[in-house]
Each structure stands twice: as structure tokens, then as C-alpha cells.
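Pasting in a structure now, in C-alpha cells, and then I'll have a few things to ask.
With one protein chain held back, the other chains of the complex are shown just where they sit.
For chain A:
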Amino acid sequence: MANPEEAVDFEPEEDDLMDEDVDASSPRAPMPKLKSAITGGGGGSSASKKIKGRGFREETAEAERNARLSARFDSLDSEGGPGPERSIEGWIILVTGVNEEAHEDDLHNTFGEFGEIKNLHLNLDRRSGFVKGYALIEYENFEEAERAISEMDGNELLTQTIHVDWAFSKGPFRRRNVRRRSPRSHRSRSPRRRF
């Protein structure tokens, strides 16, 4: 079934995902649809999951939720596809790995170098009162945000390595991108991956 010539194509990737153990009965392993994710023991990829909680035992709640979530949701006009998405007044980046003792000034000093910071959210852990570990920063221009990402991602801030990336995307991301980065999953026994 695996065609060696299209090893980089989507097809083999999805086959690959289907190899996932236990799930031989599941017709669709690759992209868990919302439905399978929330119907509990009802089939799909959830069949093999350990489930827990009273929420699985209430059918009326489930019907109501499906009705609520099937309504139309507004979004900003987007072209779809890959790449960062512009927010209504600018470009938002996410900084993770932020030291729990960081102050807004620390982020202003570091990230202000790439352009004027229009907005900064440095949220706190509600239990401890320390910084939760992430910051959201808004720049007016794409170039400012892009420079902040390329120059600060993987750098150190207050003795911790931070990661910097866009917050919003024009479209859905494919799970295969995520998988590429860490080849050591239990699925790696599939020979097709190496083509």
C-alpha cells in the first residue's frame, strides 16, 4: 500500500497514524473529529480511551452542547491556509517559558526593541500569584512581530529559555507537522516512515 514515490505526501502519513495500536476497530484514527472527541465511549478514537467523569452519563447535556456548538461562530476574514493570522489591530505573538518572577518591565525591555508594544498580557497563576509562564504581545506591524520571533525564539530571558511564535494562524494545522519534530513515538515501528 505504501507507495515509495510519494513518501512526502499526506497519504502515507495518515496510514501511519492508523497503525496506532489498540485501535484496529477505529475507522478514523488520523484527525479526531470533534464528535469522536466528545462522545465518550461512542466509538471513533475514543473507544480505546480511559474515560472518567459524570459528564459521560448525561445525554440531555450532550444534546444541548451539540446544539450550542453547531451554531455559527464569527471570525475575522481570513484567507485560510497556513501562515500567521492578523488580529484586528495588529499581530500577536506568544512567548512561553517565561520565568515565574518576570515583570512586565522585563518583557517591555526585551520585546520593545523590535517595535512599540501595543499590548502585553502577562497573566498570573491564580493559585500561586506568580507569572503563569506565558506572555502575549501585540505589535502593530507584521515585520516587528516577525523580528521578535526570529531573534528571540530559543533565547534566554531571566535565565530561562523562551520560545516565541505567532499566536494565531490562518487555518488549521496538520498534525503531521507536529509529529515530524519528535520522531520518537510508539508509532515509529512503522517502516514506511523512513520510506
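To be clear about the criterion, contacts are C-beta pairs under 8 Å (C-beta built on N, C-alpha and C of every residue); 3 or more make two chains touch, one makes a residue touch a chain; residues count from 1.
In this section, contacts and distances are computed from a predicted model.
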Record-based protein name (UniProt) of the chain missing from this complex, from "RBR-type E3 ubiquitin transferase", "Glycolate oxidase 2", "Mago nashi protein" or "Interleukin 20 receptor subunit beta": "Mago nashi protein"
Residue, one of A:104, A:125 or A:156, that touches the chain absent here: A:125
Residue in contact with the excluded chain [from A:87, A:141 or A:160]: A:87
Chain A residues touching the omitted chain (full complex): 31-32, 34, 37-38, 40, 45-46, 48-56, 58, 61, 65, 68-69, 71-76, 78, 84-85, 87-89, 92, 94, 96, 119, 121, 123-127, 132-134, 136, 138, 163, 165-173, 175, 177-179, 181-182, 185
